[in-house]
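Only one protein chain is missing from this complex, and each of the others stays in its spot.
The chains carry the letters A, B and C, assigned in the order they are written, with residues numbered from 1 in each.
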Amino acid sequence: MISYVARRLLGVLAVLLVLSVVVYATFYLAPGDPARLACGPKCDPEQVRQVRAQLGLDQPVYVQYWHFLTGIVTGHDYSTGTGVRHCDAPCLGLSFQSDQPVTDLIVQRLPATASLAAGAMVLWLVIGIGSGLLSVLRRGGVTERVLTWITLAGTATPVFISGIGLLMLFCAYLEWLPFPTYVPLVDDPEQWAWNLLLPCLALALLEAAKYARMTRSSLLETLAEDHVRTFRAYGVGERAIVGRHALRGALAPVIALTAADFGSMFGNAMLTETMFGLPGVGQLLVHATQTIDLPVVVGLVMVTGAAVAIANIVADVLYAVADRRVALR
Amino acid sequence: MTELLTAPSGPSGTEAGAAAPASGARQVWRRLRARKAALAAAAVLGLLVVLALGAPLFAALEGQDPTTYHDGLVDSARGGVPVGPFGGISAEHWLGVEPGTGRDLFVRLLYGARVSLAVAVGATLVQVLIGVVVGLAAALGNRLADSVLGHLTDVMVALPLLVFAIAVTAVAPEDFPRPLLLVVVIGLIAWGAMARLVRAQALGLLKLDYVSAARLSGASTWRIARRELLPGLAAPVITYAAVMLPQNMLNEASMSFLGVGIKPPTPSWGQMLSSATTWFRADPLYVVLPALMLFVTTFAFTVLGDTVRAALDPREASRLRVGRKRRTRKGGSS
Amino acid sequence: GPKDGGGDAGSADGAGGAPKKGGTLTVLNRAPQKQFDPARLYTSGGGNVPSLVFRTLTTRHRANGAEGTKVVPDLATDTGKPSDDAKVWTYRLKDGLTYEDGSPITSADIKYGIERSFAAELSGGGPYLRDWLIGGQDYQGPYKAASDGKTGKGLDSIETPDAKTIVFHLRKSEGDFPYLATSTQFAPVPKAKDTGAKYAEHPVSSGPYKVVRNTGDGEHLLLERNPHWSEATDKERHAYPDTIDVRSGLSPAVINQRLSTGSGADAAAVTTDTNLGPAELAQVTNDKKLASRVGTGHFGYTNYLAFNPESKPFDDPKVRQAVAYAINRTSVVNAAGGSSLAEPATTFLPNQKPLGYTPYDHFPAGKTGDPDKAKELLKEAGHPDGLEITLTHSTAANFETGPDVATAVQEALNKAGFKVRLEGLEDNAYEDKIHSVKDQPGLFLAHWGADWPSGGPFLAPIFDGRQIVKDGYNFNSGRLDDSKVNDEIDAINKITDHDAAAKRWGALDVKIGEQALTVPLFHPVYKRLYGKDVKNVVISDWTGVLDVSQVAVK
């Protein structure tokens, strides 16, 4: 187990390396000149040249990439004009746009995204698996149909529509909830939760249906298996059968999915954060992409990549723990 | 000896006289046809396709086209909100007009269906294809293949679709058909989840004796994958594909939102939705129409996916009948 | 249960009553204040939030309407004394000026602030100083100079004979120098406190507020009253609220929704960067209460179609004129948000007197375009069967250069015998392409805004032949290099009387307009919502938006 995890973690490093190369490559394919964007539209060519040198963009790509890699291991010193700014390892470089160390930028913004992601995940797993379960228990009934409609409406509605809808309903019309502003968890856990409720819900609604469908279909599949018949024959109630004996097996694909969706969720978190104005990495990524802020983009992709890859390892371990027949390999 | 080798006169004998039973595919088809829900969903999707393909025809019927501006139909001083009740519904404009431009919404929805359906279905197919192949290869291959493919999947899962969409659409040749480009971009990037799902399921199935039996028959790995695993994978794959489809529609919407989607003036549901965001209260119909189309499509695909999944399972035939019976005749059979 | 986050809500009576000191003003913004170094800010008139922290030699007049386009003294005692044909400008500082730590502000600090804006580390400001100051082109800022010692320590064209006086020596006559002196590069920076690229983390305040918190890369900015600022030396800023809480990174829809709901701290909130969109406007006009909380402003700005007259078929003036005749400004205005948010334009100069606005309509297209006249011109130009052209625009979802206006233009031109293909480019690609002399498309959507309310910064970059930039960003899309025009620009720049200059700019605009190098489309109008406890709303024609330095929340 430990050696397995260690091996997988090594794999994550490889994944991150590939990711960073991919980002560097697409960056050089994409249009636009970051030096010009940093310098402003009315900069003259000479000034742009100076800024380019200042950002290190005048060097060949492989040199830049090498600097990036060494920065992660050893850190870097950057001139501020009057002195030096030390960027500790792991240094992902300085933002082209704001001169801040990327690591700082990400660390500052990670809590908001992590809160959003965790909250949304909990909500969508609860809503998704819950309604999947319920719709199996109430097969063919009104409950199942209503649940299906609601969750499907969720998947068919983009965050920028459901977000506004939720805001108008709960914040503007009913005034039950505050307009979300990010309150750090350590400052005030209660406000943190209230403020995150809507963004998490908007994000969760998008994913919940998927889990509801998967849970349902998977449950129906396991309910057809022989071992379920055993418990039926012993008078175990339908709820216990579904909840205790069918669900376990049915959750296997759901676990695999959750981990994989962790990645696509960052995409949706991007829109959610922009929509609700949460200071998370998603918003940072949108802005960095638009302004071709390479260090920020690479840094973010690597951090989210690591998160996704680790989530996948956790899922695989969980999966093996849940189903001992599956050997970790 | 001879006596023993004749078929027993047991109950199975009653079937002997019956016409040769249908083959697998035909049985699935028969089970599918027997379901009203499947027929309804297929009908809805068929209608959508007809509406999309026949968009010019229906536009001519209404006497409108998707691009003409109607300045007179919007209240310029009030942000271009359509004149008249319900988003400007009238005999000329059956579903009203678009705020700001006065373009006919009915026709735009029809033309939008073309792009949205094509992109969503196309991208989903690409995702399913890659996801199934990679997932199966990872499950069936040796440790090295599994870990390489696993890492590839990790990379894909971690790639932010929208960021790469921006880069790719920017470098794609100007005259490369946009819908196709979207299909390629979404399809090639967002297949990781499917691959993981397939791998997990396949690993579970591989533990069963029938796969061992297939191996004993000398079947190649590829044949095992096709004959023994795919039928078992069909259920989760179809279910998941049915939920990926609306996600792909939303991906197209998000890409339109970021300006890398379908090129105007061509409409798509996603593009319509993304520009309708703020019109919730001023012109609700403008938001509701594309959202409704998205919902109906999602719903139809989900129902169809669900029924196809069920029809593929020979055991399901008896299972579903239960629900009906239980409701009508309580405790009638035991 | 949930409670509304942060800040003590204003409990003041009604919107009337005299403004009082105290309270917290919330600013809800879309774009984070990523840059807060005065050298790197590119602002008009000192900007909104920055001008709360940085005082400059001169500043914009904080008054409603056209009165607000005046330039007035800030740190200086007057708006500058010109000499030598407006090539030399002399300023004297007021008495009793101090920083947030109580130390005095000197003319050397202002010189240093300008010098450091030349450093590559601190790029981003406007191009004018580099262009106007003698030696500005080669100067690389005080940091670089310090290390190799060759370029000298400072910029010799700025003299500080004593701690109160500062003299600028320009390469050419610039009657608009007092306007330039409103930009944040003219804010004093004490050399001892300069931390280069890190200065933005804690800039030393000379204005009524100081930065106490700047987190999330400019997303959350907390300003508090600077006790060393004295109202006696500052006639322009009021600084009623005790605290200003700037929260950015919000979506426009959320900002407007919050302002209209106005619960909790949002009752005392304004925005400095988010207009009401068309949908919100449609809704606001239905609601009397809300409508009374909308501020309307004008900012010198023109959205236009630009031609590249060096590319076919736009080398033919008749084709350009045909385009001008064909334009349906009603649908363009509708696409830009309707008549409340955009006014049809036929002149290149915005419709504001201080910029020299002189009405003309050389190619009258009427309200909805004149396709017949356009077809006729096309025939004359040798295209009786119509003409295929490409219109380049950005795919960013904005109302200026985005797809909405592009399709409106396409639609109108198609009616007039053109066959328009739209080329939508990703925003960065679009910006690069339209500003490149080499790749500039034949026809594209463009816009121009004034750096200050004068005809100079409006016309010169676009029509001065000497400003055609070969290997950088070029704004003279029409490639106009007419010595008569160039000479007239030089002549007007010598005039230090603003009204007299405005008249000459107006006349020049009329003249250039005849060549149909651009087709003016519309001038945007700013409509902004503010919270119900917000008082003393001042909107000048300089910025077009509510001035945060005037707002009171009590």
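In this text, a residue touches a chain if its C-beta (ideal position, glycine included) is under 8 Å from a C-beta of that chain, and two chains touch if they have at least 3 such contacts.
To be clear about the criterion, contacts and distances are computed from a predicted model.
J.: I want to check something: the complex is missing a chain, and I'd like its UniProt protein name from "NADH-quinone oxidoreductase subunit L", "ABC transporter ATP-binding protein", "Heme exporter protein C" or "Hydrogenase maturation factor HypC".
T.: Missing chain, UniProt protein name: "ABC transporter ATP-binding protein".
J.: Considering the complete complex, which visible chains touch the unshown chain?
T.: Every shown chain touched by the left-out chain: A, B.
J.: Quick one: say which of B:P66, B:P99 or B:G232 touches the chain that got left out.
T.: Spelled out, the listed residue whose C-beta touches the missing chain is B:G232.
J.: For subunit B, which residues reach the chain that was dropped from this view?
T.: 1, 4-5, 7-16, 18-24, 27, 30, 208-210, 212-221, 223, 227-228, 231-232, 234, 312-315, 317-319, 321-322, 325-326, 330-331, 333-334
J.: Which residues does subunit A use to touch the chain missing from this display?
T.: Subunit A touches the chain not shown through residues 225-227, 229-237, 240, 244-245, 248-249, 322-325.
One rule holds in what follows: only the chains that are shown with their structure count from here on.
J.: Where the centres are mean C-alpha positions, what is the separation of subunit B from subunit C, in Å?
T.: 48
J.: Would you kindly tell me how far, in whole Å, the mean C-alpha position of subunit C lies from that of subunit A?
T.: Roughly 37 Å separates the two chain centres.
J.: With chain centres taken as the means of their Cα atoms, state the distance from subunit A to subunit B in Å.
T.: 24
J.: Give me the residue numbers in subunit C that touch at least two other chains, ranges are fine.
T.: 253, 425-429
J.: Residues of subunit A touching 2+ other chains?
T.: In subunit A, the residues touching two or more other chains are 30-31, 164, 168.
J.: Can you check the complex and tell me which residues of subunit B touch subunit A?
T.: Touch residues, subunit B against subunit A: 143, 146-147, 150-151, 153-155, 157-164, 166-168, 170-171, 190, 192-193, 195-197, 199-201, 203-204, 207, 235-236, 239-240, 242-243, 246-247, 249-250, 253-254, 257-258, 270, 273-274, 276-278, 280-281, 287, 291, 294-295, 297-299, 302, 306, 309-310, 313, 315-316, 319, 323-324, 326-327.
J.: Residue numbers of subunit C touching subunit B in their complex, please.
T.: On the subunit C side, the touching residues are 252-253, 277-283, 285, 328, 330-331, 333-335, 337-341, 368, 394-397, 402-404, 406-408, 410-412, 422-429.
J.: Using the touch definition up top, name the residues of subunit A that touch subunit B in the complex.
T.: 11-12, 14-15, 18-19, 22, 26-27, 29-31, 139-140, 148-149, 152-153, 155-158, 160-161, 164-165, 168, 206, 209-210, 213-214, 217-218, 220-221, 224, 252-253, 255-257, 259-264, 266-267, 270-271, 285-286, 289, 297, 301, 304-305, 308-309, 312, 319, 323, 325-326, 329
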